[in-house]
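The complex is shown incomplete by one protein chain, all other protein chains being positioned as in the whole.
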Amino acid sequence: MKRVSVIGASGYAGGELVRWLHSHPEVEIAYLVADTRAGEAVDSVWPSLRKLSSGSMSSLDPQEIASASDLVFTALPAGAAVQVIELLLAEGTRVVDLGPDFRLQDVASYARWYGREHDAPELVAEAVYGIPELHAEMIRAARLVANPGCYPTVVTLALDALLRDGLVGEPIIVDAKSGVSGAGRSASRDTSFSELEGNFRPYAVGTHRHTPEIEQSLANSGTSPRVFFAPHLAPMTRGILASCYFEPLEPVGQTEMIALLRAAYAESPFVRVLDGLPETKATFASNFCDLTVRVDERTGRATAIGAIDNLGKGAAGQAVQNMNLMFGFEQTAGLWTAPVYP
Amino acid sequence: MKRVSVIGASGYAGGELVRWLHSHPEVEIAYLVADTRAGEAVDSVWPSLRKLSSGSMSSLDPQEIASASDLVFTALPAGAAVQVIELLLAEGTRVVDLGPDFRLQDVASYARWYGREHDAPELVAEAVYGIPELHAEMIRAARLVANPGCYPTVVTLALDALLRDGLVGEPIIVDAKSGVSGAGRSASRDTSFSELEGNFRPYAVGTHRHTPEIEQSLANSGTSPRVFFAPHLAPMTRGILASCYFEPLEPVGQTEMIALLRAAYAESPFVRVLDGLPETKATFASNFCDLTVRVDERTGRATAIGAIDNLGKGAAGQAVQNMNLMFGFEQTAGLWTAPVYP
Amino acid sequence: MKRVSVIGASGYAGGELVRWLHSHPEVEIAYLVADTRAGEAVDSVWPSLRKLSSGSMSSLDPQEIASASDLVFTALPAGAAVQVIELLLAEGTRVVDLGPDFRLQDVASYARWYGREHDAPELVAEAVYGIPELHAEMIRAARLVANPGCYPTVVTLALDALLRDGLVGEPIIVDAKSGVSGAGRSASRDTSFSELEGNFRPYAVGTHRHTPEIEQSLANSGTSPRVFFAPHLAPMTRGILASCYFEPLEPVGQTEMIALLRAAYAESPFVRVLDGLPETKATFASNFCDLTVRVDERTGRATAIGAIDNLGKGAAGQAVQNMNLMFGFEQTAGLWTAPVYP
Partner (left out) sequence: MKRVSVIGASGYAGGELVRWLHSHPEVEIAYLVADTRAGEAVDSVWPSLRKLSSGSMSSLDPQEIASASDLVFTALPAGAAVQVIELLLAEGTRVVDLGPDFRLQDVASYARWYGREHDAPELVAEAVYGIPELHAEMIRAARLVANPGCYPTVVTLALDALLRDGLVGEPIIVDAKSGVSGAGRSASRDTSFSELEGNFRPYAVGTHRHTPEIEQSLANSGTSPRVFFAPHLAPMTRGILASCYFEPLEPVGQTEMIALLRAAYAESPFVRVLDGLPETKATFASNFCDLTVRVDERTGRATAIGAIDNLGKGAAGQAVQNMNLMFGFEQTAGLWTAPVYP
């Protein structure tokens, strides 16, 4: 049994990690850290965990956590985890960071989009951007994995194979729709039930911080497309559906593109390529990513469509998948459960 | 007082018409027709109307309806209203048709997209496509107004002025998100609560029947852009948000485009041009259309974003607005009420 | 035209008042006061009101408001409005208070349930508890109307007539289910979308502050039943459904009880007595209250069931109805609109 800890266990990504780790056959939880709620019973922070978790939330003591853990998940806002991660790595503990700090390889871009200088630029180069379907080898060997953002995950999985085959013209237009849990657990009038029920709205069109992360992740394919990224909030708790519109550079039809995706992910247990259209609910509470392509012969445009659970493949599920690779487990260990439907 | 009737009064568009007409100061309802529920009390079909409507649903007797009505609204599925409309017009009664039969001027296109030959091609030429903000003069004089589809309405209002100024390259990509009431009131597993709560899904991508209607309506601007139309179902009852992505043909910035829209709709009471981003809930249960533009300098792409209530400006509200023009009333008569929020 | 102002115009009850007042044919708005958002455009606080309201939120200047207003609505939290109301009355302006401060006639009970001494006990005796269906004469003459709480309104309308006829044994058990907007507009994790979607939960069972108000309001019937009041939060924005369980004291059947209710409200335009079961959506965005009774012969128990919109008949709608009486208007003036459905 490996021992793991979660720092930031009172947020939604942290809570989802606890849920997955609880059922994982090869790990046990050492510490659950929630600095602002330290000392509170875990099942007071997460009533769903009554009888499943008997302990308390811990305060943040990196040394102690490092010594008790083979790996630590950090799930904190931008900037908040950098110093902790340095300490953990210095103690020889491996880290999967669900925050944004180690995703962008270009610290100048980080400074521009996040409005702050990076506190540990020397670590940035070492961090491995962790999409297991694309970077498994590097993840296995990594000390520090930057767990991708929810939007970049689904967009990369939808487009990477098509880009590698030179089929995607630029710019790409990504129109993405997310559940509200992506906005986190802090109280805000903008995410209150009364303001959101029956409401659909765009936000941060062209200015969302995931934009450079999407472009960097797509560049991994060998091309460097610009992306016009338009996120939206849908009146639901979980799920992202992303439509990635592009001009096909070759006269390749819909059936061929779908076949190409299917081939690209033949060895990827969590990617499901469909002939039909994805919907978020079919991935609810799972680590699956459902994909398809539609080509519109009339207009000469196409769209690669992907659906994930933003807290699953978009955050905690993928983090566990990365951990599985780092520990040499089966990728699917602890994650091979059916989505909850309906 | 003018006398009006509604044929198809047990569906969502029909019910919404009754709601608006009930509060209208210058009309009274002659007949509410719902052939399959004829004889049932109106407030049994619509419990919300108890005490407001004391009558019963009528069966379909065009002669009788015509003789009692100055104007008739028809809200029936494709094909079902054509013959009735012929009879009503022959009796000298004016008609606003909320169905799709008289929207497409090209009967060959109608046959292709609707899978049926048109039963009254000679009437098609006479029908006026009724977006009051663009076709007020023709609507005032019309015998037969084809009330536009929900998607074409919001897309046209978002793009028409920009097209006229030659700012919009083609193809245009329209990613639209609709509430479930757009699918009508018939029972279907696909629109059941359990299948849709927490679910977001695309449908009919590139194949939706509103595609040719959108292209025809945009062509009114003097250009003929192709449109890749991708509709989606959002887990909410009412509302459409449409994002219309395009390549600006001139180096015109966001502020100028918004100013241009504002100028175009200076005399249009129901179009609200925003600096901020529209959201569907701000138009709930109203006849308003909220619009803005976002230009992404990084990628050289732009999007015109519009929000409406699909049953309001997207159906019954616009139908009443058309009726107001036809009767010489103020456009806002009976429609100048605040959206319901939250 | 009468001139009215709203103090507390940035909360949900205040916003709903603005919506109703906007459409009212016999009043115009003098001031909209929102102290914490003074100077902001009304349509920035309420995007739904764009084009309908061009002014700004005002700061709280009681003298100025009084001199410009024939009547003022106050919609503030417990304690916050008392001093303002004293000033307004002293200036000769009539007041409808949507807050809880003048509802309880017994200031000792107020102190016990609200945890604070009343700041103007001498005014309490003068305040008229404003359920128009029961207290129309006193409301017409009142300087100060205490607009009832949402729960007490629907429970009183459901039980009053049955109590007067001596049919209701005690204690009464009220199991009520409310939409989230009843919790107000302040940001709170407890009312966030992610925590509430798909969730149903009780709160303040036996301890809710509306308990003494319900008992006082029912005592108006001449009996003084104790009430076990159990409120719940349902995953919806608006609406209350209340089930009031009791032991019938006489062998009166369901049909007779329904007939009795119907007779009691024969002159009440906003109360709709049904043979079938009420549902909240049939009252959405309206001032209606739907009622019925079910008698269970097997167990010798009965339930009076009522449905309202908590922001309509449960707050702003009833406040406008009270204003109509105070100004000598028709009760239905500005309120006779159809509920929004679906």
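Which chain is which? They are A, B and C, in the order written, and residues in each are numbered from 1.
Just so we're on the same page, a contact is a pair of C-beta atoms (placed from the backbone, for glycine too) under 8 Å apart; a residue touches a chain by one contact, two chains touch by 3 or more.
Computed from a predicted model, the values in this text were never measured in an experiment.
Residue in contact with the omitted chain (choice from A:D160, A:D175, A:E195 or A:E279): A:E279.
Touch with the chain that is not drawn comes from one residue among A:P47, A:G222 or A:G328, which is A:P47. Within the complete assembly, B:P235 is the residue of B:P62, B:G99, B:P171 or B:P235 that touches the hidden chain.
One of C:Y114, C:Y245 or C:W336 touches the chain omitted from the figure, and that residue is C:Y245. Taking the complete complex into account, residues 12, 179-181, 183, 185-189, 191-194, 196-198, 235-237 of chain B touch the chain not shown. By the touch rule set out above, chain A reaches the unshown chain at residues 12, 15, 18-19, 22-23, 46-52, 181, 197-198, 237-238, 269, 272, 274, 276, 279, 281-286, 288, 290, 336-342. Hidden from this view is one chain, which touches chain C at 170-171, 173, 175, 177, 179, 194-195, 197-203, 205-206, 211, 226-228, 230, 232, 234-239, 241, 243, 245, 277-281, 284, 294-296, 298-301, 303, 305, 307, 342.
The rule is short, and it goes like this: only the chains that are shown with their structure count from here on.
A centroid comparison over C-alpha atoms places C as the chain most distant from chain A. The distance from the centre of chain A to the centre of chain B, with each centre set as the mean of the Cα atoms, comes to 39 Å. Between chain A and chain C the centroid-to-centroid distance comes to 45 Å (mean Cα coordinates, whole Å). Across the assembly, chain A contributes residues 179, 194, 197-198, 235-237 that each touch 2 or more other chains.
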